[in-house]
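Complex shown without one protein chain; remaining protein chains in place.
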Amino acid sequence: MTTGPLTVVKCGGNPSVDSAGICADVAGLVAAGQSVLVVHGGSGEITRLAGKLGIPQRTLVSPDNVATRYTDPATLEVVVLALAGGVKPKLVAELSRLGVPSVGLTGLDGGMLRARRKSVVRSVVDGKTILIRDNLSGRLDEVRPRLAETLLQSGFVPVVSPPAADEHGHPVNVDADRAAAALAAALGADRLVLLTGAPGVLTDPGDDTSVLDTYEVPTTGAPGRFARGGMALKLIAAREALAGGVASVRIADGRVPGPVSRALAGSGTAVTMSPLPVPTADRSSVPGN
Amino acid sequence: MTTGPLTVVKCGGNPSVDSAGICADVAGLVAAGQSVLVVHGGSGEITRLAGKLGIPQRTLVSPDNVATRYTDPATLEVVVLALAGGVKPKLVAELSRLGVPSVGLTGLDGGMLRARRKSVVRSVVDGKTILIRDNLSGRLDEVRPRLAETLLQSGFVPVVSPPAADEHGHPVNVDADRAAAALAAALGADRLVLLTGAPGVLTDPGDDTSVLDTYEVPTTGAPGRFARGGMALKLIAAREALAGGVASVRIADGRVPGPVSRALAGSGTAVTMSPLPVPTADRSSVPGN
Amino acid sequence: MSTILACPECEDDVEISPSARLNEIIDCAGCSTELEILSLCPAVLACAPEVEEDWGE
Partner (left out) sequence: MSTILACPECEDDVEISPSARLNEIIDCAGCSTELEILSLCPAVLACAPEVEEDWGE
């Protein structure tokens, strides 16, 4: 029913990100005849619910110093509860109140997000490298876009989050930024907006005014010298979207009023990829359709 | 994509109901070219999660002795967590493992289920009738079937549960049996199967062999003398489906292997409605489309 | 000790027992109106709101 450009918006689990403002912007885009797909995380809600349920939260730190949530089976249950039962119905209800027909989905629905579970991961604990085998997280290796396409064509706004399904059909946690990038690529989206708790890519993480207008990620390997902490993940997600054919990828502030419209108007950091003639590994790992 | 008959299956929150068997039956129907929509409750999971979260569960008993869950705001949050984040992803994952592309939905998605919140309800406490004003439950008054139709036409099995949205777009709990009946009527379903923790309508609730082959509900008022406890709700739901044009409505055992195929083969109780020439109030309260 | 109030509908005496509860419904003996106890101390009565009768909810 809609024929305008498709924008994929990822809003974080950062509690400071303004979900009401995001929903209002989505409503504006939809009213203007555009298509939108929303991807969300929910780290704040996961932590809150895990605390209430008395499930200890641990962090895995890889030997190259990337921190991720240790998703043991009890934590995966909390992740799904918090995302599918907490964050998502609130976003859907808010969009609905704004007159936007939206549909909450996880990667399990319609077999949309498929991941390969990492059966063994390394984590650094007290300076020692330990192998962890019960971590239920994975790397996205396939997007089946038919469900999202069907809904977008009928004028619905899909609201998507982890988990994905592993090779045996069991839920696994995946990175929501990279899920947004993979969906944007698979759906042939025109734009990907990754909202975060910072004004964009900063040269000095302590100085919000050090935001870069543009940032060029290398086609392979580490995403570069201003990629610290969670920003490294976002830049890898951005690269995957660019490699998958998404023309415009921006990392922008989710804490301001009208965060999506501001980002689309040019605030935040536009991510580009240094050109390379050969196809990258990332491109082949996320099929376009 | 499917052109066969549409069956709506309601599976209860009763932990004894065999959800793996239900999913296998749904897969069989889909493989045979039929369409299926699943509606689920989750009272067991709601009670379990409320207990873990330390949220006391109370029951409202109406002056005519019907018991319902007291859904204060904290309980509504648990209801949504348990249904959308607990029961539903497990059903979707199980169907997916069986090769059935399914999509988990609540009544909020696509504005599918609309309810009028009962701002005041009566409850009997210690022999006194008390008015309760913070109960977030409502009576379904509109089904917007477009989302479910879109998914069914594309070959997906919708897996639906409460909550519904009230007149202000806020979530409210609704009875899942009646939601199944309203969806069956609105979608023009051929068959409604209400699975429960009993072999059907019993003349003696203590004797599983006292199951009736058929049960005729009056067109209005109390559903009759064998309608005790939760069975009264199911018979009212059955009546609403029949009044809405669903040709076949059965109440059958969800605890046995192959519960759906057994019910469709004639086990359990077929519910009929005593004929009455004038339209009933129930018919007008659940529009067909 | 019971409290005596006037029925807001017919002004007959209505007795509120010491065991009465907030939001309890009592019937006026004079006019049969259903009254709700809106407050216990001080005792306040009002006509009870109509509640939709709905089989099975």
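Labels A, B and C are assigned to the chains in the order they are written; within every chain, residues are numbered from 1.
Everything that follows uses one rule, which is that a contact is a pair of C-beta atoms (placed from the backbone, for glycine too) under 8 Å apart; a residue touches a chain by one contact, two chains touch by 3 or more.
Quick caveat, the model's predicted, so the values are computed rather than measured.
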* **Neighbouring shown chains of the undisplayed chain, as defined at the top** => A
* Structure fact -> Missing-chain contact, candidates A:Ala32, A:Ala222, A:Ala247 or A:Ala265, resolves to A:Ala222
* Asked: Of the residues listed, A:Arg48, A:Arg97 or A:Arg122, which one is in contact with the missing chain?
  -> A:Arg122
* To do: Check the options A:Glu77, A:Asp109, A:Glu142 or A:Asp175 and report the residue that touches the missing chain.
  => A:Asp175
* Residues of subunit A (touch criterion as defined above) contacting the omitted chain -> 62, 64, 66, 68, 118, 120-122, 125-126, 128-133, 137, 139, 175, 178, 221-223, 232-233, 236-237
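Basically, only the chains that are shown with their structure count from here on.
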* Structure fact -> Expressed in whole Å, how far the mean CA point of subunit A lies from that of subunit C is 56
* Structure fact -> For the pair subunit B and subunit C, the C-alpha centroid-to-centroid distance in angstrom is 36
* Hey, what residues on subunit A touch two or more of the other chains? -> none
* **Residues within subunit C bordering two or more other chains** => none
